[in-house]
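Right, I'll just put the structure down here and ask away after.
Every protein chain but one is kept in place in this view of the complex.
Let's look at chain A:
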Amino acid sequence: MDFSLLRNIISRYCVGEEIWVDSRTVYIGHKEPPPGAEAYIPQRYPDNRIVSSKYTFWNFIPKNLFEQFRRIANFYFLVIFLVQLIIDTPTSPVTSGLPLFFVITVTAIKQGYEDWLRHKADCSINECPVDVVQQGKVVRTQSHKLRVGDIVVVREDETFPCDLILLSSSRHDGTCYVTTTSLDGESSHKTYYAVPDTMAFRTEREVDSLHATIECEQPQPDLYKFVGRINIYTDKEEPVARTLGAENLLLRGATLKNTQHIYAVAVYTGMETKMALNYQSKSQKRSAVEKSMNAFLIVYLCILISKAVINTVLKYAWQWSPDRDEPWYNHRTENERQRHVVIRAFTDFLAFMVLFNYIIPVSMYVTVEMQKFLGSYFITWDEEMFDEELGEGAQVNTSDLNEELGQVEYVFTDKTGTLTENNMEFIECCVDGNVYIPHAICNGQILSAASSIDMIDSSPGGYRREHEDLFFRALCLCHTVQVKEEETVDGIKRGIHQGRPTSFYISSSPDEVALVEGMKRLGYTYLRLKDNYMEILNKDDEIERFELLHVLNFDSVRRRMSVIVRSSSGEYLLFCKGADSSIFPRVVSGKVEQVKARVEQNAVEGLRTLCVAYRRLSQSEYEEACHQLTEAKLALQDREQRLAQAYDIIERDFVLLGATAVEDRLQEKAADTIESLHKAGMKVWVLTGDKMETAAATCYASKLFRRSTQILELTKKRTEEQSLHDVLFELNRTVLRQRSISGLSVDCLDFGLIIDGATLSAVLKPNQERANPSNYREIFLEICRNCSAVLCCRMAPLQKAQIVKLIKASKEHPITLAIGDGANDVSMILEAHVGIGIMGKEGRQAARNSDYAIPKFKHLKKMLLVHGHYYYIRIAELVQYFFYKNVCFIFPQFLYQFFCGFSQQPLYDTAYLTLYNISFTSLPILLYSLVEQHVTMETLKREPSLYRDIAKNSLLRWPVFLYWTCLGVFDAVIFFFGAYFLFDNTTFTSNGQLMTTNTQMMFGNWTFGTLVFTVLVFTVTLKLALDTHHWTWINHFVIWGSLLFYVIFSLLWGGIIWPFLNYQRMYYVFMQMLSSGPAWLSIILLITVSLLPDVIKKVLCRAVCPTATERAQSTRPCLTVEPSTIFMLSQSSSRMSF
C-alpha cells in the first residue's frame, strides 16, 4: 500500500505539471462540454506530425557521433586515437584516426542519407492535404495541423491521417469499408461502424452541430484493441452514452474503400497513433557468433593490457641503470626529464597500448557488418526460394542473424499455414451422423443443388429434415465472411442473379470461406449482408432473409463463434459453430454420439472439424441476452472479461446439429523438409492450436512421427486418470530405460511426445506444495530432450512463446527457431533466437515481425541447411582469421620491444600499420566470407547430416580459438626470429650481414620491418588461400590482386620522396630489399615454414579422423576445374605418383 502510494507520488512528481490520467476526453469539434459534465481535465495532445527521422539538421553531427561512439568498439578506437593525440606515442594518430574517421564517416553518411529519406517521407506525409470541418464548412489543411477533436472528412481511397472515430459515412447503414494492408498486411476489407446516434449526420453542417465528447483510453499500441465511450449531449437531456470499440476506430495508415466519404473525429494524433506506436523497434537479437566474438575480444583485450603491462614493467626494470635509460647518444628533452616517473610510466603504458592496439582491429567490425549486410542479399537473390504464386522471394528483415541459421537446434513450427497450405477445402459435413459430400466442381460450374448431396442415409424424416435445414442455414449465417463484389454495387446484383460467381468471399479465417463455399456447392448460397439482413439463396432458388442481431465473435479462448438472427418468421435463433471441445460440453440434445464418432474419425484423417449447434431463443431470452451483451459492450473497464462472461451465459443449452470437415493439405515437400531437419540433428516441435487428433495426423503425414515412433502422451485425458506427477515420472522412466538399452544402437527407437495446452500449463505452473517448484519442469525437459519430435496441441499463442522460452532457458541453452505464418505465431517468433515468418494467407504480421520471411515451409530446408551452413562457416572463419592475422601482425612488434630497449619503437612503417587491415588483407577475407562454399550446395541439400558438424558453435569454440591464436603466435615468432637471425646471428659461429652482390648496402630497421611485413602479408593471404575451398575467378582476382597491390603499393610508397611528409624512412627500402637475393630466399623460406604446421594439421586431421564434411568434400565429383599453376602441378603429379 505504502509503496504504491509512494510510487504514485513519484510518478506524479516526475510527470510534472501534466496530469497523467488513464483516459482522455475528446471534445468533438472542440466544443466545451455543457456545464454539469465531469470536471474538465485539460490535456495536451501532440499535433499530427509524424516524426520518424532521428536527426535534425542541427543535431545531426553531435547526435550521430554520440550514437556511433556508444558502440563499444568505436569508443575504444576513439580513446586510442585521443591517447595518440595527447601523448607522444610510437605511431602517429593517423594510423588509428584514419580508419576510425573512415568508418565513422561512411556510417554517418549512410545514416544521414537514410534520415534524409525519412525526412522527405515525413514531410510528404505531414504536408498532405486533409479536409477538416470547421464552422460547418470543409476547410483544407495540412495533415500535421490536425488536432485531437477535429472532425475530418475522408474520401474513398484516401488514407486516414490519424486515428479516427467514425461518426457517419455516406453509406446508409453507417458502415465503411477499410483495408489495413499497410498496417498488418491483411488485404480483406474490414467493416467499421458508426455509432447509431451519429450515423445520421449527412452534411458538414449537421456534423458540426454534433455536441459530444469521447472518453477513451490513452493510446496503446495494440492495433485490435480500443475501449471508449461517446457521450452525446442533446438539448437539456441526459447525455446518451454509447460504447466505442475497435470496430469504431479507423487507424492511421488504413485506406477507405467502397465508401464515398466519411466523417470522423480525431482521437489519437501524430506519434500517439497506433501505427506510430507500433514503430517501436523490436528488441535486438544477438547471434551466438556475436557472443563468442565478444568473448574473444575480451580475451584479446586482456592480452593487450597484459602485453602493455609486461612491457612497461620490463622497460623500467631494464632502464634501471642510467646508462641504458639515457646513454650519451640519446638524451631526453628537458620536458621529459622533469616529468614525474609515475606519469612517465603511465604514458609508457598508454604508448604500449597504442602500439599493440591493432590486435583488436577496427576493420573487423566493419568487415563483419559488411559481410552480414552484403551476405544477406544471397538469401533475397535465391531463385529457389522464390515462389511463383506469391510472386515473392525470401525476405531478410535483419542481417544480424545470418549465421544463427546454421546453429539451430530446435525448430518450433506452427501447423496451420506453415506445415499445411492453409488452403481449406470443404470435404464433408455430417448432420446427425448422416454424411454429405459435395461433388467436385466441374469446369468451374457449380452442379445443381439436388445432385450435389450424397445421401447416405436415405430415410427422410421431419426431424431430420428440419435439422438439415437448420444446419445449412447455420453454416450460411454463422460467419463473418464478406462478399466482395467485382466492381460496383450493380455488379453484384447482376452477377448473383445470373448465377455467375462474379463475387467471391473474403474472410480473415480461411476455414469460414471454405465452409461458405462448401455450402454454396451444397446449394445454399450466402449472398450478402444488407442493412443488417443476411440473404441466402437456398436450394430452391429462393432468397431467404435473416436479420442479423448480434455477432458473438470468435476468439481463441472460447474457440467458437455465434450469431443471433431473427428469421423471417420472427423466430430468434442462435447459431454457434466451434471446436468440438468447446461445443460438446454445452450441448443438451442432439445425436451427440454419432457426431462425435464422425468428428473423431475425421480428425484422425487429419481434417479440421467444426461442430455446429443451435438454440432457439424466446423473446424474453433474447432480450435478456441482448441486455447482457449491450451492457458488457458498454463497459469501459474490463470489457473483454465482461463480454466473455456474457458470451458464456448466452452460449449454452445447445442442440447439436452436426459437424463439418475441412481439409488443409500439407504444404509441398513439408515431409521432406522435416525429414531433412531431423537428419540435420534438429528437434522439430509442432505447436498448434488445433486438436490433438488432427495435429497428430498431420504430424504422421509430414513424417514428424514415423510408424516406428513410440508416442508418449501427456494430455488432459491421461492426467485425469493419473496424477500429473505419476504420468511425468512414468514417462521419464520409459525414456530413460530406453536410452540405457539403446546406448549402443542410437536410432533403434525414437520417441514422440504429445502434450496439450492444459497439461502444459499444469507442468509449467509453479507448484506450491512441493519444495522445488521447478521439479516438473525439469522432468518435462528431460523427457523432451529424449524425444525427437514433440507435438503441442491446443496451444494459446502465449503458450507457444512460453514453450520457446522454456527450451531457451534450459541448461544447454540451445538455439531455437520459430516459424509460423499467423498473428498467433508472432509471440513465439519474437521469442525464439531466430524467427521466421511465412508469407501466408493470414496476413503479413508474422512475416513483418520475423527476422526472415520465406514464402513456403519447404524453403526452410535451403535456408538452414545451405544458407545457414554457409553463413556460419563463413563468419566463423572470418572471426578466427581476423584474430589470427592480427596476432601475426602485432606479436612481432611485441617481440621487437625486447630488442629496442622497450622504447615502443614500431616495427612497421606507419603506412603499413594503417593499411594492413584496411587494404592489404581486408578484401580476400571479405570475399571469402561472402562466397566460400566448402561443400557444394547440392551436397549440403543431399546430406543434411553435415549440419551436425557445425552444431553448438563448433567452429568458434575455445579449442579452435586457441589453435588459431597459437598458429598466429607461431607464425609471428617465425617471422620475427627468421628475420632476426638473418640480420643478426651473433649466436651462430660468425656474424654476417645481409648484403647484395651489386651494392653491398646495409639494411636498417625499416628494412627489417618491411621484410617481416612482406612475409606477414604473404603468409596471411596464402593461409586464407589454403582455407579457400571454392575458387571462383573473383577469389583468384582478389587474393592475387591484393598481393600484387601490396607489392605495387610498396614500390610506390618507397619509390619517391613524398612531399608534405616529414620523414622519408621508407625511401627505396622495399626496392633495396627486393634487389637482394637472400631476402627473396628468406621470404620464401619463412612463408613456407609459417604455412607448414597448418597444412600438416589439415592433412593429418583429414586422413586420421575426417569429419562428415571432409568426407563429403573428398567424395564429391570435381566437375568444374579451373587451371591454376601450382595446384594443377601438385594434382597432376599426385596422379602420376599414384
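Going forward, a residue touches a chain if its C-beta (ideal position, glycine included) is under 8 Å from a C-beta of that chain, and two chains touch if they have at least 3 such contacts; residues count from 1.
By definition in this document, contacts and distances are computed from a predicted model.
Chemist: For the chain omitted from this view, which of "Cell cycle control protein", "Cytochrome c oxidase subunit NDUFA4", "Nicastrin" or "Signal peptidase complex subunit 3" is its UniProt protein name?
Modeler: "Cell cycle control protein"
Chemist: Any idea which of A:Met370, A:Val592, A:Ala911 or A:Ala1108 touches the chain not displayed?
Modeler: From the options A:Met370, A:Val592, A:Ala911 or A:Ala1108, the contact with the absent chain belongs to A:Met370.
Chemist: Consider the whole complex, including the chain that is not shown, and state which of A:Lys110, A:Lys717 or A:Arg957 touches that chain.
Modeler: Reading the full complex, the residue touching the unseen chain is A:Lys110.
Chemist: Among A:Trp685, A:Tyr980 or A:Tyr1046, which residue is in touch with the absent chain?
Modeler: With A:Trp685, A:Tyr980 or A:Tyr1046 as choices, the missing chain is touched by A:Tyr980.
Chemist: Which is it among A:Gln43, A:Gln134 or A:Thr159 that touches the chain not included here?
Modeler: Residue touching the chain left out of view: A:Thr159.
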